[in-house]
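Yeah, one chain of the complex is gone here, protein chain that is, but the others are all in their spots.
Chain naming follows the written order as A and B, and within any one chain the residues start at number 1.
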């Protein structure tokens, strides 16, 4: 047993930086995928709905870790595509959480009152203008709380990359544990680090939500919980029971 | 791309072993999550702040930190505290504990969804607390939360591959072992990936059907 020296702290802090980068990159990819797939899933052409629906079912049906193994080991061997580990991990996380996010986008867009679309038609807006100016601005504040949940799930999911040798927080923890032989302090410290990151993300999303709601003249409801994140939207099937109906 | 069907055939015996272990871990973990989640949910409604607060802190902490790291914690730290458990038992505890913090939220929502008049009626009839919970509130709450719980079981299924890191030979563990001996990486990881979709897609359809039947 030995002390956790400054050098070892440095390993952990570098890990935090990798985790933060990974979270930001994969969240950006996931958001793009969620928007495209989520809108495509209520497209008027059945083939677009079918392809995006298949994407959704496949990527949320499989396990993120298995997908990561597949991208790390099968893509290079089977197809000759070798990605830098950080990007391979970003791809795996972004594609998986983008699939979950598409359900959030779809639900929020469908929850906008049909009369709003009718008002858009009455003013001769094109379908693209209706989406951009009327539907999305109203759906966006509704998306933020479920996106917050997904973002925390994504942050937790980034720990998987340590298995693939990416030097994130969890990877740093195993190095430090090997060096010092101390398990309890090391793992307690890094669990706290993850918790702080989750807390910061939630606060940030709360600010975003308040701004988004103010931007459409609403006031956000108060929440009294510690982190305030509700886990009611299951990760498997993000359809809230109230947003019924598959497609049209 | 080379695809070797005979490799798939060679892998199948190990695959079935892995699937069995995956399902065992899933069933035991889910039972633990269901039971422990109920304990958390009821404790969160306790009139005593000394009960409510620590439970809130623990569940928020566990829910907002990675299961993978929690598994390492249990695996390395429990023996230091003199509690030596098999990898499988450690894995089930980790999985069950992590997901109990989600099921607690589901129960909480279900209990909140029972109309206040039901509590008042139970009080008016002077039912003891145990009867109020056991005969009035929970039966109404559970019915509404079955689909949500089911969805978390599917989410747990997709997290079971993590157990290989502490040495549980579930599907992914078997696949890695087979791949390291034979180098038939493409086939085995694809088989395991497809297996997850084949299990979880019908399961999620089932949950959607249940949702339509039970929640309304």
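Keep this in mind: a residue touches a chain if its C-beta (ideal position, glycine included) is under 8 Å from a C-beta of that chain, and two chains touch if they have at least 3 such contacts.
By our rule, contacts and distances are computed from a predicted model.
For the omitted chain of this complex, the UniProt record lists the protein as "L-cystine ABC transporter ATP-binding protein YecC", which is one of "MinD superfamily P-loop ATPase", "L-cystine ABC transporter ATP-binding protein YecC", "Glycosyltransferase RgtA/B/C/D-like domain-containing protein" or "Dehydratase".
Counting contacts over the entire complex, the absent chain touches A. When the full complex is taken into account, the listed residue touching the unshown chain is A:137, out of A:53, A:137 or A:185.
By the touch rule set out above, subunit A reaches the unshown chain at residues 113, 115-116, 118-119, 121-127, 129, 133-134, 137-138, 215-218.
Note that only the chains that are shown with their structure count from here on.
Distance between subunit A and subunit B, defined via averaged C-alpha coordinates, is recorded as 20 Å. Contact residues of subunit A toward subunit B in the complex are 57-58, 61-67, 69-70, 73-74, 77-79, 152, 155-160, 162-163, 170, 173-174, 177, 183-184, 187-188, 190-191, 194-195, 198-199, 225-227, 229-232, 234-237, 239, 241.
Looking at the complex, you find that subunit B touches subunit A at residues 1-2, 56-57, 60-61, 63-70, 72-73, 76-77, 80, 101-102, 105-106, 109, 147-148, 151-152, 154-155, 157-162, 165, 172, 175, 179, 185-186, 189-190, 192-193, 196-197, 200-201, 204, 207-208, 211, 215.
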